[in-house]
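The structure that follows is given in the form of structure tokens.
Here is chain A:
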Amino acid sequence: MSLTEAEHVFAGLHEDGINDFLTAFFRVRRHHLRYGSSFFVPATNASETRMDAIPFPNVPGGIQWAVEFAIPTVDFFKDSSGGGMPSQLVLDINHLSLHTRCVISLVCGLVRVRDHGDDRGHDDKPDDKPPDRQAFGSAHVERAVFDVWAIGHPVTRFTGGGSGSLGFAIDAVELVDITPDPLESLLECLIQTLLQAALVDVALPFRSLRAGAFSLTLQRGPEIEDDQAKVYGTT
Partner candidate 1 sequence: MAEIIAAVDEAGATDVMHDAESQLGTQGDSGSSSLGPFNASYGASVFFSGGVIDLRPPDVIRVQDLHMNYSLNFTFSFDISDIIPDFCLPRVCVNVPCVGRVCTPRICINWPTVTIPVSYSDFVLFTGDFKLDIVLSGGFWDVGVVVVGIPNLQISAAAAAILILIGLSAAAVLLAVPFIGPLLALVVAGVTAAIAIAGVTGLLGPILTPFVSGLRFSVYRQPQNFEVVPASGAIDPAVRVTLDAVAAEVAHNGTEDELVLSIDISP
Partner candidate 2 sequence: MDTLDSRALRYTDCFGQRFMRAGRFPYAVVRTGQQGLTDAPFAVIVDKGADGRPMDQHEVTVNVVDRRLVAQPAELRIVEGDMVLWNAPEGDTPPYAIAGEKEFFSSAALQNESGFTHAFGLPGEYEWRDANGSGLGGTVIVRPPEGTDTEAGRRRWMDQLAEGALVMIDGRRADPAKLEIVTGQTVFFIVVKAPGITITDVRLLERDPTRIVKPEPARRTGRVVKPAAKGRTVKKAKKAPAKRR
């Protein structure tokens, strides 16, 4: 069968190529994969995104947190993971799998504590309230690393005149070896939400995905098969 089939122009991007594109993208725009509150990220720059701490009563300054993903590796249908992908996930035609690492960090022990064991002899007047104490001594960072597998599909956004860009949508996430199951489900939900949000701004122009070769007005695709994302169209 010809490459162009019923159309006049064909472009195929191998999964190795998409991974080169993603590596190049995230190397210079790492901030799409790394987020944290002020304790972890003093200011937003190309490498990281500063977020607000999670506000909570009696937690001065809120809960300090950070989430970081490794540069994901994409595998187009057919499955090339060599058995690495969890069996709960099935890679179908026109779908892709995504493998990454997620690190979630929290600062623990930063809580305002009221000392109620020393209130004898004091009048109950507002200006005589006992002072608060803040427990600093036990503040530390807790960090967890998760091996993340995901199944997704390509998302195309058209900008007119046959031009547009390719992005990704996550359909399901699987964490390996997390127990109990409710915790695994909760974390999978959280990580799927964070990962999908992190990938929203990844938009690779059609033209770039074929390295500027020829001109192509998209009529069909992208179709994911044979480890490639394939598009078909006219000049």
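Keep this in mind: a contact is a pair of C-beta atoms (placed from the backbone, for glycine too) under 8 Å apart; a residue touches a chain by one contact, two chains touch by 3 or more; residues count from 1.
A quick word on the picks: all candidates are chains of the complex that A comes from, given by their letters.
Note that the structure is predicted; figures quoted are calculated from it, not measured.
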| item | value |
| --- | --- |
| Selected neighbour of chain A [touch, this complex] from 1 or 2 | 1 |
| List of chain A residues in touch with candidate 1 within their complex | 1-4, 8-14, 16-17, 20-21, 23-25, 27-29, 31, 44-46, 203-205, 208-215, 227-228, 234-235 |
